[in-house]
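In this view, the complex is presented without one of its protein chains, the others remaining in place.
And now, chain A:
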Amino acid sequence: MEIAFYLSGLVAVLATLGVITHLNPVHAVLYLIVSLLAVAMVFFALGAPFAGALEIIIYAGAIMVLFVFVVMMLNLGERVVARERAWLRPRTWLGPALLAALLLVVLVAGVWRGEFGAVIAGEPLTAKAVGTTLFGPWLVGVELAALLLLAALVTASHVGRLPARPGERRP
């Protein structure tokens, strides 16, 4: 399992790098999907198949498909690629990249000098276990989340409504 963890972690990092560096938005979104799938694999390797499945279904499945659709509908062509190329100057990415590299150094040093006894272990967390917790003692939480989503939906639909013209009654 450890090999799977490190491999999918590597894929996730490389794919995310691809998201940032690619000039064409569609390609970037495709890389993002690969990155999310890799993160899902990390979850599987850690023994949390439910979280992994959710990551695939919700993020890689639903949300990214929306992204791809929107990007395609906007029909971004050569002009955007040129603009992205103009934006992707060392001046813009050098600072964040240096900071991120510093973090990486800290992380690597921490892992290098840390305890090697800290291996991946633990009980696999199945969908059934999550379900019984969620709909048993945490039922109130689920209901509250539903109410929260209702409020968010009503807010979005109200604010997103076109202003009514004078003299026109909306249904």
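The definition used in the following text is that a residue touches a chain if its C-beta (ideal position, glycine included) is under 8 Å from a C-beta of that chain, and two chains touch if they have at least 3 such contacts; residues count from 1.
Quick note on the criterion: contacts and distances are computed from a predicted model.
Peer 1: What protein name does the UniProt record of the undisplayed chain give, "Sulfur compound chelating protein SoxZ", "Cytochrome ubiquinol oxidase subunit I", "Simple sugar transport system ATP-binding protein" or "NADH-quinone oxidoreductase subunit N"?
Peer 2: Of "Sulfur compound chelating protein SoxZ", "Cytochrome ubiquinol oxidase subunit I", "Simple sugar transport system ATP-binding protein" or "NADH-quinone oxidoreductase subunit N", the absent chain's UniProt record names it "NADH-quinone oxidoreductase subunit N".
Peer 1: From the list A:V26, A:M72, A:A127 or A:L150, which touches the chain that is not on show?
Peer 2: Considering all chains, including the one not shown, the answer is A:L150.
Peer 1: Against the chain that's been left off, what residues of chain A make contact? List them.
Peer 2: 137-141, 143-145, 147-148, 150-152, 154-155, 158-159, 161, 163-164, 169-170
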